[in-house]
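Left out: one protein chain. Kept in place: all the others.
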Amino acid sequence: MSLVLSGIRKRFKDRDVLRGIDLIIPNGEIHGLVGVSGSGKSTLLRIIAGLETHDGGTVTWEDMPLDGVPPHLRRITMLSQSPLLFPHLTVGENVTLATPNRSREEAEAWLARVKLPGRYDAEIHELSGGEQQRASFARALAAAPRLILLDEPFTNLDPGLKSELQRLIRDLVRELELTALLVTHDREEAMLVADRVTLLETGYVRATGTPGRLSETEPTFGDFVELSGTFYPTTDIDVSTEPTSDSLVLVRPFSRFGHHFGEYRRPTGEYVILPRSESFKVGETYYLRQKQGGI
Amino acid sequence: MSRLLVACFVVFPFIGLFLTFPTSLTWDESILNTVAYVIVVGFVNVWLGMGTAWWLLFTESRWKSWVEWLTFLPLFIPVLASMFGMYIVLAQIGFIGTYTGVGLVLLVTTLPYSIRLAYNAMYVIGRPLLEQTLTLTPLTRIVFVLFPLMRESVRTIVLFSTVIVLSQFVLVQLIGAGLVPTVTTRLYQAYAGNDVSLALQHTWVLVSLPVLLYMGLDALFSIWIRLVKGRLQ
Partner (left out) sequence: MSRSSLWFSLFVLALPFTGVAFLIYETVGFDWSELNEAVWRTSLAVTLYVTIVSTVVSLVIGTWLARTVYMKRSLWLMSLLKWPMFVPHVAAAYLFYLLFSGGFPFYGWIEANERHHLVVIFTYVWKEVPFVFLMVVGTYGQLNHGYVDMAKTLQLKPLEQFKVAEWPFLIKPLLDSFWVLVAFISFAYEVPALLGVTYPELLGVLAYERLTTGLFLNAFESYAVALAWTLFIFSGVIASYALTAKRRRRIERGVRR
């Protein structure tokens, strides 16, 4: 195991924000921390990073206590809602600053990995919001962290950019075998990016588990449709405009996470979500939240 | 420890005020002049400072950057140096030795600070919020929104202008040609004449005036806001 939180408590003035959080995040796992505003998820993240003190409990990494260790000695980096690239430096200099050897070559390589090749000398304002967030991610990776904290990093992005970045971050973190903790209020996002998810509710852990398991056991987690790569059709399924006894009616096509889906109505009147493209990987599982009568 | 050090650093010089107590306070022409200048210059600073800052924030004009520089640069001209030049200018138009001449140069030394303070305050409040008031008539805008919102800034502008006005000796002496007595000029005379008690009396006036004005404005604003709230119910 790598990151272990035991009995973390935090009180702000007259309010208990965290009431004894116990959590174990194994090495190489992308862990989602899901909760509504005020559930204490960002505070917990800041405590792990060392940016906030806690009133009780311990944070350990590989059995080494991190309590009292200043943030810059923890080897834990962070990606937040805002890219926060230092505006007096160029894009590349921001990344170089984080590399242990202050190496330009290394920084250029990291920029290429986040699909920003040749943008080393670009000014911050020349990059779009999504590009800035990618550069910020490159900077967080360049610091050679053992744990990367993702504090709602997709919140301020347009839907298209959002899904692109979600996949980029998930794939790179997996490829580099890093441990990551993603804080989000968006359950779909946690389902897509994380290996396991913890539900945080007003300062305590409600449940932890794989997304599939949580959607079965936790009614508050939401009704998710599991789309497994093994059953998707390779071509668009029959799309009829007129309902017949054995056909599905396409009510609304839509895209999520870069994939194409359709909301269909069965002859029985119930709605189903089905994939409409070949872009799913066989063996991977995707989750989509389903509300009654549509998405 | 560092807190104690800072507290000592700030409070320490005030000991001087209590070393010798002034025996009496004589209300004379110099105090009257000083109070009048402080009030008039303070009022004009608030009016011009806020008006000019509003223009800089909301008006699109090709002259804007020039105006910005014109309001900004006087901060970097040594007051005394420009005063030598202004002495020549004002002498040409017969303003030397007059109350108007002294008032005008006091305004020259204070206005750049006031514009900057007002501009910074409006900038921090933010254009979107201030834009909401553009639909109101100027008077309603000032009475109901702008002044209550900029309460602290108005107090700071008045404090700055008051303290700067009270600091001027050379300016009043040179432009007033010795004919416009203020508490500051009297303090120098008392200092030169080695009259510690009299000098201290003037120092007390110089320190008390800004404090009283600052507290008075706070009370005035509290009443103002209470009245404004009542009107909207």
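In order of appearance the chains are A and B, and numbering begins at 1 in each one.
Operating definition for what follows: a contact is a pair of C-beta atoms (placed from the backbone, for glycine too) under 8 Å apart; a residue touches a chain by one contact, two chains touch by 3 or more.
Since the structure is predicted, the reported quantities are computational estimates derived from the model, not experimental observations.
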item: Contacting the left-out chain in the complete assembly, out of B:17, B:40, B:145 or B:228; value: B:17
item: Listed residues B:82, B:98 or B:189, member touching the removed chain; value: B:82
item: Contacts of chain A with the absent chain, listed as residue ranges; value: 46, 49-51, 70-78, 80, 82-89, 97-98, 100, 123-125, 139-140, 143, 149
item: Absent-chain interface as seen on chain B, which is shown; value: 2-3, 6-7, 9-17, 19-20, 47-48, 50-52, 54-55, 58-59, 67, 70-71, 73-89, 104-105, 107-108, 111-112, 115, 120, 124, 138, 142, 159-160, 163-164, 166-170, 174, 184, 187-188, 191, 196, 199-200, 203, 206-207, 210-211, 214
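Everything that follows uses one rule, which is that only the chains that are shown with their structure count from here on.
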item: Inter-chain centre distance, chain A versus chain B - centres from mean C-alpha coordinates, in Å; value: 54
